[in-house]
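I have a structure here, written as structure tokens, and I will follow up with some questions on it.
Complex shown without one protein chain; remaining protein chains in place.
For reference, chains read A and B in written order, and residue numbers begin at 1 within each chain.
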Amino acid sequence: MNTTNTSTPSTRKIVRMLKSSKKISKLIPWYMLKAKINEYIPWKKSAWITSSLPVELLWGFDIFPLHPENNACVSGARKVSLDLIEYAESLGFCRDVCSYMKTNVGAYDKKISIKMGGIAKPDFVVTAGTICDTHVKWFQTQARRMNVPIYVFDVPHIVNHTSESTKKRYKDYVISQIYDFFDFMEDTIGKKMNEKKMLKTWENSRSLSDLWQKIYEYRKKIPTPVGYADTLGDIFPLVLLPGIKKGIKYFEDLLKEVEDYVALGKGILPKEEEKYRLMFEGIPMWYRIKFFHQLMNYGAIVTYEPYTFSFGPSRPYVDNLEDGLKVMADRMMYQPYIYNLSDRIAYFKDIIENYQIDGVLLHENMSCRPSCTGMYDLKQKIQQDLGIPVLLFTCDMNDPRAYAEEQMQTRIESFIEVLEQSKSKRLNS
Amino acid sequence: MKTFAYFDSTHEFPEEIIIAAQMNPYKILGKADFSTELADQYIPQFICANARSFLNQAIEESSNWEGIAIAHGCDATNRQFDIWDQHVKTQFLYYIHNPLKTDEIAQHFFIGEIKAMILALESHFNIKITLDQLEKAIQVSNQIKILLQNLSKLRITKDISNSEYFDVLKFTMQNPKKKVLPYLKSISIDWLARNPFPINKHPIFLTGSDITHSLWFELLEKVNLRVVRDDLSIGERYFATLIPTDKDPISNIAKYYLNIPRSSTKHPTNPRIKYILKACKKEKIHGVISQIIKFCETFAYDTPFLKSQLEVIQVPVIHLEREYTENIDQQISTRLEAFVELLEQPQ
Partner (left out) sequence: MYTVGIDIGSLATKIVLMKDGKIKALLENRSLHNFTAIGTQLFHQILKDNNLTSDDIGNIYSTGYGRHSISKLTSNIITEISAHARGAQYFYPKVQGIIDIGGQDSKVIKLNPKSSTVIDFQMNDKCAAGTGRFLEVMADALDIPIENLGNLALQSKSPVQISSTCTVFAESEVIGHFAQGTAKQDIAAGIHNSIAKRVASMVKRIQIVEPIVFCGGVALNPAVKIALENELKLKLLVPKYPQYIGAIGAALIAKERFKNGRV
């Protein structure tokens, strides 16, 4: 991956991001240290959890959450994922299965350091089929290999036209499973839920989401004060630390800086340089984050990602367990990353309008087939109904073998040309 | 008789409800010509071709169907439902969630799902689906399953080709049950009179993704591999267990679908492996063919585990990834022949 085509404009030396976002480099080691300490204290328990499930579920039991997806993307960003993937393939996991899963198999077996995306053996794993079959199969496989208990949530999918009464039934089903999970925690793991702690966790989590919503709101400004280089790291507290004060402090600093930027009319790119505001759908290519910095060389900046937004949806205030579980069930069932096609189209249209989006990038991610399904229709609707250019490109989030340097370069450059024409046409009309 | 079509990724759709509604439940399995071009406009090529072929058929043939249901099994079912909603012309498109697990919570939920579907059918088609009709539908279904069980057993003792077995199952899943019953009875007479199991054939267990065309079975036949046991949906999964009759029909149906031989799409996965191991121990299975259609992830994840478990009981296994094509795949042919040579070499 050490190639840069001569035709590629050189990458800016400084990655443009907020100062506060850089503090993530303190927060992550803090979490890692906690994880490490946790590993060595026998009475402290930890669990692996997937991104479709709220981590509050674990914090409320005083269980330390470990997040294989998060660790896998660390391996991707540290450029060690390929080795791990190839290792998993040598065990017989085929080329076409999820690159996160294979990264996790490699990272666990090879005991790589936590800094490179390594992950410790948990006391149990908990997963759900909300986003994909992979979440279930991956954790099944690893629970078996590590010989630890597993709890699987069966979450029915909300498709086009799912009626309100059906949604209600689905929600009841999910809530019954949450209670069943509590039994599992007590019987199998030997942990009782601490209701007070759970409520406190929800409250903290709500504050965190609220801050996230506010930060996102400011991305509507031209020039945008928050770029993808920021949000990519910023989601970390949302993924792993909802319910933890540390995350809130981090977001407060972030929001403060964003507000200052806005007051001064400052942006990640200066106003005159911010030519194209983009929306990026999918999980980024972690091993090739440079892609997004390169976009900025053309005056194109990613200002909205359903993926990062998904981690911090707004949530109501709750003061009792019953209501809290309902909110949690909602979150487990539906979020932008898994919207059904009609909601997804409506959501995109809404964002394009509100965030003044000039173009949409759709990552057809070979490691996430569910997210790719419907992208052709989505693309067509956006182009047809809004006249906004859409670039759909096939790649992979953690497997660098899928990234074809030259093809990508050509695609970006052509897309920028299309954006230019489209924008001037729109401005003229 | 009116036809009601369904798409399920294994054997998930409770077809008894459709029988009770006096319609013919038709399992969508793609067209004979392996076409996917129409569906390829809407679904990426790196998604399972079975699902693409189903959509393709639906786009072309949905006018022959009164309605369509999609039952959740794998990601393809829920995610592609919306694409069917956009591009398949039909008056009635329904989605039903078949649970991942088998516990009481799941059963209770599935009963609710079935009841909701009954209501939706009643209201759309302006009919009444009575408990009595459901009981009768269960009876018919069980009669068919018993006949298939008996036919299936003949695979071990008689000369019944792979594709004959497949064709019988496909016929059963796509035709009115009134036609199916006499058809299966006549097949029974035919198969009972067959020659004994040919000595040059190797009895094998076939597992993995569902196979929707007989071509692949012919390929196995050509290299002298005879499928005598399997756990496919267009196979034993469809008839290995009977629908219970001890409770009310809806509970019985719900219970049945959660207790059939498990597919890789369900949790946990061990029962699936156990079913295979048990069959291998019970019959004189020479080897196991584990195959997936390219991009069928759920089964792909289980492959290394299955392989390791078969190694423990010393049953040879070959794992293959196949494309969806009407052409004989030369490389797969070679692998299968080599597998046969491996089975035949002196130990």
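The rule we apply is simple: a residue touches a chain if its C-beta (ideal position, glycine included) is under 8 Å from a C-beta of that chain, and two chains touch if they have at least 3 such contacts.
Quick caveat, the model's predicted, so the values are computed rather than measured.
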item	value
Chains on display which the left-out chain touches in the complete complex	A, B
Options A:Pro156, A:Pro242 or A:Pro400, residue touching the unrepresented chain	A:Pro400
Full-complex contact with the absent chain, from B:Ser63, B:Asn200 or B:Gln331	B:Gln331
Absent-chain interface as seen on chain A, which is shown	1-7, 82, 86-87, 89-92, 94-95, 400-407
For chain B, residues in touch with the removed chain	321, 323, 330-331, 334-335, 337-338, 341-342, 345-347
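Basically, only the chains that are shown with their structure count from here on.
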item	value
Approximate Å spacing (C-alpha centroids) for the pair chain A, chain B	36
Chain B residues touching chain A - in the complex, by the definition given at the top	41-44, 46-47, 72, 74-76, 78-83, 85-86, 93, 95, 97, 99-101, 103, 105-106, 108-109, 112-113, 116, 264-265, 267-269, 292, 294-295, 297-298, 300-305, 307, 319, 321
Chain B-touching residues of chain A, taken from the complex the two chains share	91-94, 96-98, 101, 129, 132-134, 136-138, 140-141, 144, 150, 152, 154, 156-157, 159-162, 165-166, 169-170, 173, 176-177, 180, 340-342, 364, 366, 369-370, 372-377, 394
